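This view holds just a subset of the chains, kept in their places.
Per-chain numbering from 1; labels A and B assigned in written order.
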Amino acid sequence: MKSYIGVIGASEATAAERANARAVGSALAEAGAIVVCGGLGGVMEAVCEGAKLHDGLTIGVLPGSDRATANVHVDVALPSGLGELRNGLIVRFSDAVIAIGGEWGTLSEIAFAMRTGRQVVALGSWERVLGDERSLRRAESPEDAVALALAAASDTVEGAS
Amino acid sequence: MKSYIGVIGASEATAAERANARAVGSALAEAGAIVVCGGLGGVMEAVCEGAKLHDGLTIGVLPGSDRATANVHVDVALPSGLGELRNGLIVRFSDAVIAIGGEWGTLSEIAFAMRTGRQVVALGSWERVLGDERSLRRAESPEDAVALALAAASDTVEGAS
């Protein structure tokens, strides 16, 4: 079974965050994982762009009701109409989660993922909440983030079977 | 932009309903449309099976939290954890909807689609509610159902641009 990795981060992102997201998307696609994200700009657009460079599959769970708001690198654009509550769906659709950057929406997804027992990998995100829990890991690079997330996702899938 | 067509129907389906669903899935895939469904058995499984015969893309929006409950013909399995409320998401994710068979869950999706202005095409489904509204059409065959749904979906997409 393929791994579904949620990549979360804000639509307003720094160049460094976008570069990280692009590298994460590429590494996920190369590993055969499906990218799940919020479908809009910034980190969401960069991770999809990276994934499409390597023929990955990208899912965008949009907050509004208009499919056309998805960025052009989203393959499956899903207008949820749930507003920011769609953050919780992104987490539910994912086996593990990579967080990039430090907005409140990102933190809500980190916390929801932790609450529901998913591995969270932080790449330059919310250092303030990082403690010593094994299920909330700091990654040093995009490649490191992907490796940690995929390892956890594969445990999840095996654990479920 | 690709059309997203929701195909709704129950997990307990007759042989005729399954055959209709399979034919609908095949015709949608041949037309390049993305199939959105509830991801479980019966009508949902048959439409995905038909779509995969022609290399279509199939999305399953699951009621529970376990991705493994998806039928084997689902490409993108999305465990929503929303229970029967996920019916509303299936409709939101779709440009138009084809209903097959007559269970209550199917009727909730028909009504929700009508409420939100989407074309509904009924193929052996809820004859009792069919009136003379142009947006709730009775199809005579799977091919007819697909043609009606795709025409409406393309109007929707054009209307939005």
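Throughout what follows, a contact is a pair of C-beta atoms (placed from the backbone, for glycine too) under 8 Å apart; a residue touches a chain by one contact, two chains touch by 3 or more.
Predicted model only: the values in this text are computed from it and were never measured.
Undergrad: Because only 2 copies sit in place here, please give the count for the whole complex.
TA: The whole assembly in this structure file has 4 copies of the sequence.
Methods note: only the chains that are shown with their structure count from here on.
Undergrad: Roughly how many whole angstrom separate the Cα centroids of chain A and chain B?
TA: 28
Undergrad: Please name which positions on chain B make contact with chain A in the complex.
TA: Listed in rising order, the residues of chain B that touch chain A are 1, 4, 34, 57, 59, 65-68, 76, 78-81, 89, 92-93, 95, 160-161.
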